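Only a portion of the chains appears, each positioned as in the full assembly.
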Amino acid sequence: MDHRSSDNARTLPGRYYGSPEVHARESERIFRSEWLCVATAARIPETGDWLRVELEGDSLLVIRGEDGSIQAFHNMCRHRGTRLCSEAEGHFKKFAVCPYHAWAYGLDGSLARAPHMEGVDCFKQDDLGLISVHTTEWEGQVFVNFNEQPVPFDKALAALIGKFTRWELPELVPVHSTVYEIEVNWKLVIQNYSECYHCPALHPQLNRLTPFRDASNDLTEGNVLGGPMHLSKNAFSMTMSGKTCGLPLGDLEGPELRDVHYYVIFPNMFLSLMPDYALVHRIHRLGPTRSRIECEWLFRRDATEQPDFDPSDAIEFWDVTNRQDWSISEESQKGIASSAYRPGPYSNLESMIAELDRTYLHQLGEEIDDA
Amino acid sequence: MDHRSSDNARTLPGRYYGSPEVHARESERIFRSEWLCVATAARIPETGDWLRVELEGDSLLVIRGEDGSIQAFHNMCRHRGTRLCSEAEGHFKKFAVCPYHAWAYGLDGSLARAPHMEGVDCFKQDDLGLISVHTTEWEGQVFVNFNEQPVPFDKALAALIGKFTRWELPELVPVHSTVYEIEVNWKLVIQNYSECYHCPALHPQLNRLTPFRDASNDLTEGNVLGGPMHLSKNAFSMTMSGKTCGLPLGDLEGPELRDVHYYVIFPNMFLSLMPDYALVHRIHRLGPTRSRIECEWLFRRDATEQPDFDPSDAIEFWDVTNRQDWSISEESQKGIASSAYRPGPYSNLESMIAELDRTYLHQLGEEIDDA
């Protein structure tokens, strides 16, 4: 298939953007089978540090263990099901203690102490550890997978492996994060990110820095899709001013500093690489027509330690851009929900969306019927 | 049938006032088959003027075209379904331009411009105009019909034709409008309007001006129902003071100025005619137990141009009356939703409701089973 001429591709039928049945099918085939990005590992640097992650209706604790590795557990006591932690993040000295009856769990999830359970026949301490979820780390990002036997990350997302080494992403630290909740099916968020056909009308501030025609894609099939855009003559980063506000990432140099890169990592992550900082979007489903989006700005640690470090130029730029995108996506959601909606034709500038639709339908186990 | 002795008529069973199944059946048989009143034509006097109308979960654009006639279109771009307009009203110079990727539509709905679609095989410009909805104008009111082959307005609502000529309604202009959202099934709103049995207890201010016994009905069958009420000795219009605040409508004179007239135009309009102004209610379903009601006050244009014109006496009167009606209707809705509800007997003063129930069940394709 030539992705530049998706001549016969049309938008998906309306049921994919709101029906509870499709939502449930997506749960099973995609969101409880694929790897989901949940956090930047640098947020929990020390043993015992933890984050609470709300994901697909479940609550997870992402914990840095004794050996320095990261594990994720359901935030749920094995006694009567109570949530262990209601705070967003914290630090366990040795144990996570349930606030109801004080059962205590070790950092590895094992049940360490359960008062007054002596003599209870059905109490098997070894079987009552926290329920774990598969976890992996890639370039400083933590991914989880609800599936009990997931396809290994390196195989599931093979296109990622080694692709971004030069940016030295594990060295970056998050300096800001914003959470948005919007009335939009998650796929509209991804589609919006996957084309710059809308940039002239919707993002004048962005289109000035990276004219929409200067986009190309170097990953055009499967579940990692995207490529570079070229900065215009007087622009040096994606900021309100067009100037950089951090130090160059990794060992980028020369012409490499003239490009930005945008990738969808299906199903729930966007990775945006500027010369001097990275942006991570994580898209979480809250319902068939509701999504929560976390956006995180990451810079080199040594840049953040400079006395005049000020990331606001970058933060404002993407906050403005994000809000433009969420707003138009909400207008799309409303129109698609109307009785009059029917699939429309994709332009040549939307070939990545057509490919995303294919990846999506394939993972969902459905055939493309609009070819 | 003698409408004065609906001796055996009882209220409808509870399922008609809240079940999603009845709501869906009403969509198909009534709200997507019958003519619905959506606006006063005088609100969009010039070519290119438009209103956004939210109706039955859809969004419509009602536009005055090049030839001066009014058309309605789904407010939905044919590219990726986005809503074209999020404002409530406005003016198009020549085109409606989609805010996402700038497809442009003419005032007649045709697709005039679609950037970057050259070479896309499935792009057929002539087939991608805005999706239209049947529209007609009657006495200055705009009606739409979602049905693709609707019964013509003159046949569907034959009782209206010529009935109100003397009031010269097309000459009136709206001077005020109020929108109410209430927790009530739409039929309770209509039933409430259709009898004055409740006036003594609920509307002392109204009952003084038009005692409830001085009501009669001149249209007593089918989908247009109502008739005159006689103003009491010292009352000259339906206002807080009982005085008029406009000029006499049309060529009314003498004893005609002593009556007010109330008509239900099924399923979604009330027309109330006072000697010096008209009132239009439009009832829109928001859900099985939720309705939005627009109330609009219309006066002769020359009256509104007089230096001392002040419609507040009329506006306050109906706002007070409306709120009394919505409040008691909400109490009815709650009671009907209780496990104890069962149909109760209509009085002789509620013959119009009994007839409305018949019209309703007939349009719904169900038999009356409480006779």
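Note that the chains take the letters A and B in the order they are written out, and that residue 1 is the start of every chain.
Please note the rule applied: a residue touches a chain if its C-beta (ideal position, glycine included) is under 8 Å from a C-beta of that chain, and two chains touch if they have at least 3 such contacts.
Keep in mind that what you see is a predicted model, and the values were worked out from it rather than measured.
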Of the full homomeric complex, 2 copies appear; what's the total?
3
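One rule holds in what follows: only the chains that are shown with their structure count from here on.
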Which integer distance in Å separates the CA centroid of subunit A from that of subunit B?
47
Which part of subunit A faces subunit B closely enough to touch in the complex?
5, 7-11, 14, 191, 197-198, 200-202, 328, 331-332, 334-341, 344-349
Counting only contacts in the complex, subunit B reaches subunit A at residues 56-59, 74-83, 86, 99-102, 114-117, 119-123, 128, 131, 146
